[in-house]
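Now for subunit A:
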Amino acid sequence: MTGNNVVLAVALLVWGLLFYYLLRLEGRIRKLEK
Partner candidate 1 sequence: MTPAAPQAAAAAAMRIECRGVGHRYSAGRGLDPVSFTLTGPGLAAVTGPNGSGKSTLLRILAGLLRPVAGDSVVSVSGREVPAPERRHVTGWLAPELQFYGEFTVRENLDFAAEARGLAHGREAVLNAARAVGLSERLGDRAAALSSGLRQRLRLAFAILGDPPVLLFDEPGSHLDEAARERLAAFIQERRTSARVLVATNDSREWSLADERITLGTRDLGDPS
Partner candidate 2 sequence: MSASRSARAIWAILRKECRSEWRTRYGLNAALLFALTSLTAVSFAAGRLGDRSDLLAAFLWIVLLFASLASLSHTFVREVEGQTLPMLRRVASPTEIVAGKLLFNLLFLVVIELLTIPLFLLLMAAPAPQWGAFLGVLGLGSLALALASTLIGALIAQTRGRGALFAGVSFPLLLPVLAAAVNGTRAQWQNLPVASELRLLAAYGAALLAVSVLLVDHLWEE
Partner candidate 3 sequence: MILRGILLLWIAAGIILAFTWAPLVPVLQETTRVLYFHIPSAWVTVLALGWSMVASVLYLYRRRLEYDDHAGTAAELGLLFCIGATVSGSLWAKAMWGSYWNWDPRETSIFFLLLVYVAYLALRGAIDEPRRRARLAAIYSVAAFVAVPFLMFVVPRLYDTLHPDPIINPRGKVDMDNRIRMVFTGMLLGFTGLFYWMLNLRVRVLRIERRREDQGRPMEVAGA
């Protein structure tokens, strides 16, 4: 089962990073829109 957990962890990490990147991108866009 450990194999699965590794893939699970990686998947969550990737999703977290992507989410964070998009959030920051949106922040910068909001600033530019003013």
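If you want to know what made the cut, all candidates are chains of the complex that A comes from, given by their letters.
Quick notes on this structure:
Convention: contacts are C-beta pairs under 8 Å (C-beta built on N, C-alpha and C of every residue); 3 or more make two chains touch, one makes a residue touch a chain; residues count from 1.
What you see is a predicted model; the values in this text were computed from it and never measured.
Screening 1, 2 or 3 for touch with subunit A: in this complex the touching candidate is 3.
Here subunit A touches candidate 3 in the complex through residues 4-5, 7-8, 11-12, 15-16, 19, 22-23, 25-26, 29, 32-33, going by the rule given at the top.
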